[in-house]
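Structure provided below as structure tokens; questions to follow.
The complex appears here without one of its protein chains, the remainder shown in place.
Chain naming follows the written order as A and B, and within any one chain the residues start at number 1.
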Amino acid sequence: MPAFTRRSFLAAMGAVSLSGALAACGGDDTGAATEPVSQSDIDKAMKTPTELTFWTWVPDIEQEVALFEKKYPAIKVKVVNAGQGTPHYTKLRTALQAGSGAPDVVQIEFQYIPTFTVIDSLLDLRAYGAAKLKDEFVDWTWGQVSGQNGEIWAIPQDTGPMGMLYRQDIFDTYGIGVPKTWDEFAAAARTLHAANPDVYLTNFAANQAAAWHGLMWQAGAKPYVSTSKSDITLNVNDDVAKKVAKYWGGLAQEGVIGVETDFTDAWYTALNSGKYATWLTAAWGPVFLSGSAKSTAGKWRAAPLPQWDTAKPSSGNWGGSTSAVIRSTKNSIAAAQFAQFLNSDPETAKMFATKQFLFPPTKALLTDPGFVDEPLDFYGGQHVNKEFADIGDTVNLSFQWPPFLDQVATDFTETVGKSLTDKTDTVAALDQWQSRITAFAKNQGFTVR
Amino acid sequence: MSGGRHRAAGPLFVAPFLVLFALLFLAPLGYAAYLSLFQHKLIGGTVFVGLDNYVKAVADPLFLRGVLRVATFFVLQVPVMLLLGLLFALALDSGLTRLAKVIRLGIFVPYAVPSVVATLMWGFLYGPDYGPFAQLGRIFDLPVPDFLSDSWILGSIANIVTWEFVGYNMIILYAALRTIPKELYEAAAVDGAGAWRTAWSVKLPALKPALLLTLLFSVIGSFQLFNEPKLLWTLVPTVIDTAYTANFYAYSLAFTGQQVNYAATVSFLLGLVIVIVSYAVMLTANLRRAA
Partner (left out) sequence: MKVRRSTPLTIIMLAALAYFLLPLVWLVIASTKSTQDLFTTFGLWFSRAPQLFANIGSTVAHDGGVFTQWLLNSVIYAVVSAVGAAFLAATAGYGFAKFSFRGHGVGFNLVIGAIMVPTTALAIPTYLLFAEVGLVNTPWAVILPSLINPLGLYLMRVYAQDAVPDSLIEAARIDGAGEARIFFGIALRLLAPGLVTVVLLTLVTTWNNYFLPLIMLNDPKLYPITVGLASWAAQAQNGNAGANSEMLSLVVTGSLLSIIPLVVAFLLLQRYWQSGLSAGAVKQ
């Protein structure tokens, strides 16, 4: 097995990177242990002076890293912020292609894991003791980091189960009840906008493929199913997706929701001025909102997403990161231990939740009253964490991501997203999206079913 | 008068530049040419495909659309920019303007602003809800176009580029004007020529080489248009798509689609288009290139 994967990995890199030839000769693939590494080997490695490079964009993560360095004084971790989101992944890919400059440990969001496992760039952490952490993490997060053959590609760090933040004061002014179903939501959207043309019930950002996927996840869609590395079933336009598309496309065409790009200064201004009465967002949303829309403090509340079927409440996930180890690292044991420690140690996990306000994936914190029962003033004293912890329990267990996420997300924006801003047929746009990603997948050598 | 010693010096003088040029330009260019003959697939690795990438690119609607768009941009934006540069240069050179030095510097300052900052500023000013133009329009009840909409976006990008580079072109033309010998002006004055006549028959002919230079730079700049669309794209990703200009397409292919080889092909073809247009421009201007 290892020989096969090493050969195909190098073949892929061959003509594109000259250093591929060098690697084939030198063969310094010190990663990939498939036999469990013995405790004595681990102990020895943790006492050997080593420097690890860790690419992450979590602010002030040095505090958690310091706890690791205190426990293992021989290991020094160099924290590098190589960008946030797409630029970070682009740099990582380029460094992997060139065969040099890649870090040892890297922050990877759940949705990007297949994009990096398809090029065999992540280290399987099973051999390094990661399997024993399984029960500490919420089931669906563990599913997200597991591979088709039981590999453990990363350790979950934080999550983003989706819920709804709403302006209690706007609802009160216009007599709107908290929508429990999507039908109620649509009706509320129409009522609100008719009463005041300057206000919308919500903004569905036309560029936000992640939110779209979260909603598809909630609806039970399974758009990407990989049975093996080279086989993939693409179904972004199945019936479930069409239902979601018809819903949102309809609301956009009626003009009762906003469709502007999110996280721009115009959007921030809109939130501050009360243009949008709700924000369908993830568990990291509440703290983010309290920092970005200070002028609306105290007026927001949290609730679950409206449901398609109130008998079976469900939700999806938007964002959330993990720590993964790069396969070509020269310090696989130290790196694997670091990734595991950082995200499962009770103290660091608690710090992530309380200092950086990352929403935890660990069962311990999600049941810890100190965390869930914390009242947030921005939300009128509501226990927002509990709200999202409960939502987290309803996230559908299995949802796979495609091994070429950047392409899929860009194609989404240019087809489905564009149909929302142009107020054209979103269901037809869904078909366009499907054909674009199918063409790409075939062009890249996948067998598409 | 030619000793062997100094004939050998010529190559020695140009060697440092040319060696670096070979290493930093020709080598990557050659490598890019090499890359364009292959295709890398996520499943299956890298295969030699010969000229298939070129065949594909020439028929690729996204590439063709991107080229057409920058060609349109060139035809619309460059004449406006050069005309403005010319008018400003003439106005400042004529001596009829007060505060000429301040104005000259002020028009040139945008050149010092990196496109990241320029797009940030204009992106804000263009805002349809909270941008100052829109807000003023609402206060005075004047219709203000949505600068970031489908119909206006190319013009809005053209505005940013013009804002950035008019000063640069103006300075080149102004410098050329400053070198016109006084005798020509005196001769014109003796003939009784007024300001306009002088501009037409003395200044413009002297500006021809400078105008050609700025035109050629503009050809290259327009067809390579990348920074401004890419930076505005984060604001309106459904109006500007990732293949908006040919250069942006090449970038997206390489970094989003991970198709480095096809990206190299597209870049080469774009370079070819630029060379053809540049030569066409020069032939039309009917001036011999200095060899």
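By our rule, a contact is a pair of C-beta atoms (placed from the backbone, for glycine too) under 8 Å apart; a residue touches a chain by one contact, two chains touch by 3 or more.
Not measured: the values here are computed from a predicted model.
Trainee: Wait, the hidden chain, what does it touch out of the ones we have here?
Mentor: A, B
Trainee: May I ask which residue of A:P73, A:P87, A:P197 or A:P375 touches the chain that does not appear here?
Mentor: Among A:P73, A:P87, A:P197 or A:P375, only A:P87 touches the chain that is not shown.
Trainee: Using the touch definition from the top, which of B:L51, B:L83 or B:L96 touches the missing chain?
Mentor: B:L96
Trainee: Just name the one of B:L37, B:L62, B:L76 or B:V113 that touches the chain not displayed here.
Mentor: Looking across B:L37, B:L62, B:L76 or B:V113, the contact with the absent chain belongs to B:V113.
Trainee: Just the residue numbers, please: which parts of subunit A touch the chain that's not shown?
Mentor: Counting over the whole complex, subunit A touches the hidden chain at residues 16-19, 55, 57-59, 80-87, 91, 94-95, 97-101, 109, 158, 160, 208, 210, 262-265, 268-269, 271-273, 282, 284, 288, 291-295, 318-321, 356-359.
Trainee: Mind pulling the subunit B residues that touch the left-out chain?
Mentor: With respect to the unshown chain, the touching residues of subunit B are 1, 3, 5-7, 9-14, 16-18, 20-21, 24-25, 27-29, 31-32, 35, 88, 91-92, 94-99, 102-103, 105-118, 120-122, 124-125, 130-132, 135, 163, 166-167, 171-176, 178-179, 189, 206, 209-210, 212-213, 220, 224, 226-227, 234, 246-247, 250-251, 254, 260, 263-264, 267-268, 270-271, 274-275, 278, 287-291.
One rule holds for everything that comes next: only the chains that are shown with their structure count from here on.
Trainee: Please work out the Cα centroid separation of subunit A and subunit B, and write it as a whole number of Å.
Mentor: 39
Trainee: Would you tell me which residues of subunit B are touching subunit A in their complex?
Mentor: 35, 38, 40-46, 48, 124, 127-131, 150, 234-239, 241-242, 252, 255-258, 260-261
Trainee: What does subunit A use to touch subunit B in their complex?
Mentor: 8, 11-12, 14-16, 90, 93, 97, 118-119, 206-207, 229-230, 261, 264-266, 269-270, 275, 403-404, 406-407, 410, 413-414, 417-418, 420-422, 440, 443-446
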